[in-house]
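Complex shown without one protein chain; remaining protein chains in place.
Let's turn to chain A:
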Amino acid sequence: MDYPSRFDVIVIGGGHAGTEAALAAARMGSKTLLLTHNIDTLGQMSCNPAIGGIGKSHLAKEIDALGGAMAMAADHAGIQFRVLNSRKGPAVRGTRAQTDRALYKAFIRNMLENQPSLWLFQQAVDDLLVEQDSIRGVVTQMGVRFYADSVVLTTGTFLGGTIHIGMQNQPGGRAGDPPALALARRLRELPLRIGRLKTGTPPRLDSRSIDFSKLIEQPGDTPLPVMSYLGKVEQHPEQVSCWIAHTNERTHEIIRAGLDRSPMYTGVIEGAGPRYCPSIEDKITRFADKDSHQIFLEPEGLQTREIYPNGISTSLPFDVQLELVRSMAGLENAYIMRPGYAIEYDYLDPRDLKHNLECKHITGLFFAGQINGTTGYEEAGIQGLLAGCNAALRAQGRDSWTPRRDEAYVGVLVDDLITLGTKEPYRMFTSRAEYRLILREDNADMRLTEKGRELGLVDDVRWAAFVAKREAIEQEEQRLSTTWVRPGTPQGDALAAHFNIPLSHEYNLLNLLARPEVDYAGLQQVTGNGLADQLAAEQVEIRTKYAGYIARQQEEIARLRASENIDLPADIDYWSISGLSREIQQKLTDIRPATLGQASRVPGVTPAAISLLMIQLKKRQAGQALESADP
């Protein structure tokens, strides 16, 4: 049957990408339908129970700055919070929240159910309705046809999913859930490049069977951090510790002895897994000289005894899993509640996507999340938000929004994916961002919230808080730059003594703050004046101290901006451009970069090639001008 009413946007999948996509489109006022095979698993954390960390907190906070759910859910579900890299500088800091799975899921479910303009429907999708290279709608398992202007596909690991434990394997999208096979077949019929990737998850342990006295305790930070810009410590539930165990030589022997029954080492699994999140069998094989590895034991929640041993993801047979877990000090009697497994799944070559995450070959069809070759909740969530936003923009007849590499980590993520493709699951790291000093977790709101408001993603409450913070920062910078201290005055002497610096002449407070010895808290203490809003104060301090570096990066960005603004038409025949090497012609044909800037980031493309492209563009332009001048 045809469903009686039509939607603006349909989102397929209810994981982190799907929920952010559906919420974003609905926030923008588009009539949105979220289709999932199981409403009870909406917002499920399929792998480790944590949000944030290096590079990932940057993404979570960008989701937050754009009005998304993830960071707020983490604040309401986080049971241990830490700020990683707190001493290496503000740009590489990463807030990480250990989360209670049940609380997290409940928070997301609640948001979805209370979001105006959003409808949920439980049915697997088997088919896409495509006419003349344009999406029309979807068909569910029981044959219901839903029609919409835009469709966002966020099927995670479910497309053609195969679960491996030892030499046994079975179809599955996640332990306990069926895969999406019909949809996978359908996608392979479309003109898309599909590949296979692999990821894995560790066995889960019963906390009653663990001897914590033999483990190292890892408590959360004090004072307690928050994830969302609107977050409050009072939102956090009860806080608990994580624990650290170690593998030993015997653990490694057990694993080595089991490798002949490992699906990865016997060639059963073909897809590539993430190198930065390797299985334990990978770690001991590739780094054979390392005799011990850290294993983080993370509680899955407050109301459960389940423990997630982070660091022993494995697809070895269950008997080997049991033996290797029990070889570790503190885990001698550990009881495994769920076995670890590896999962292989279909992913779309992201080079078939545009910067708005729309498919190059089928208009109106958007892809987000793990299906694009990424891994991680935050990577999925921000893609979902971007795809949902662009799906809604399309339905509303508005232009796409494509954040640049110098504006947001999501800009880096999407540009990397569609320019370079990926051969392994892609995870965000701060070293992927060339403008790292500008893209900090502390200023995602300053970078994105205004844009989010313009797009319709940011509600009145968030907007008001943002505007107040921005004004406080500006006023404080103004005050500091016009408040002068002189040597020999009581205040001058007090400051000199407090920071142990000589005051040779008159300074304003902003100049003083720029000096390495001086901090904002100290200025506030000595002068008795300053911002009560800690986050605004932090912005003032970072902006002042990093002014030189930030200015230099901004110059670099401005220099490159010009070529970023030159579009490369989709129909350029690179083979006809003389002077380009065959290798460069091939690469540009494969990737079809959208702008000259993107072309320059394709590996192997030289400055001379960029010059030739520029001339080619000019020729086309002149040619078109001549044509249109013809009567």
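Throughout what follows, a residue touches a chain if its C-beta (ideal position, glycine included) is under 8 Å from a C-beta of that chain, and two chains touch if they have at least 3 such contacts; residues count from 1.
Here is the rule we go by: contacts and distances are computed from a predicted model.
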Open item on the list: Not counting the visible chains, the remaining one has a UniProt entry; which protein name from "Phosphonate C-P lyase system protein PhnK", "Nitrite/sulfite reductase", "Phenylacetate-CoA oxygenase subunit PaaB" or "tRNA modification GTPase MnmE" does it give?
Closed with: "tRNA modification GTPase MnmE"
Task: From A:5, A:134 or A:294, residue that would touch the chain that is not displayed - done: A:294
Open item on the list: Tell me which of A:178, A:195, A:278 or A:522 is the one touching the absent chain.
Closed with: A:278
Task: For chain A, residues in touch with the removed chain - done: 48, 54-55, 84-85, 87-92, 94, 274-278, 283, 286-287, 290, 293-294, 296, 310-311, 429-432, 434, 436-437, 516, 549, 559, 562-563, 565-566, 578-579, 600-601, 603-608, 611-612, 614-615, 617-619, 621-623
